[in-house]
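The other protein chains are all here in position, but one chain of the complex has been omitted.
Up next is chain A:
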């Protein structure tokens, strides 16, 4: 496979080449180590040292990935642990008309009075009916699925609604082909 430099006709300077060759050398070493490991495990299949082999294998595999990529992946994994709602969720919430807002109503996230803004974008959560600035709430819901005030699971009610509509659609289909 050609490298980026080759494809774009970029001349590599000598230090880069040096680095390339040392990296190539390193790769070759890892490759031979991996090969040895596979052959070894094939010979001693069912042997007692399966555990130590797999940790060595993991170490070698981690060497094959650049460090920056490893960190990125770890961060991605952490993100997966506390995922929030889909982006469309906050935008789909019902907006509250300016006339329905009291002069003392504050957003509990930014502590700003709604009516300080001439055109406040205030949304209401389903079920618990707590209100927030759309901007504040959408940032929070990108990391969490709970209401900041009462910890109500905002997506929980959403899923029930989805099931209902699906069932309605199913029934329609049955009617068509009945």
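Observations
As a working rule, a residue touches a chain if its C-beta (ideal position, glycine included) is under 8 Å from a C-beta of that chain, and two chains touch if they have at least 3 such contacts; residues count from 1.
Quick note on the criterion: contacts and distances are computed from a predicted model.
According to UniProt, the chain absent from the figure is "Ubiquitin-conjugating enzyme E2-21 kDa", selected among "Putative exosome complex component RRP41", "Ubiquitin-conjugating enzyme E2-21 kDa", "Glycosylphosphatidylinositol anchor attachment 1 protein" or "Mitochondrial division protein 1".
The chain not shown here is touched by just one of A:109, A:128 or A:155, and that residue is A:109. Seen across the whole complex, the unshown chain contacts chain A at 82, 108-112, 136, 139-140, 143, 146, 148-149, 151.
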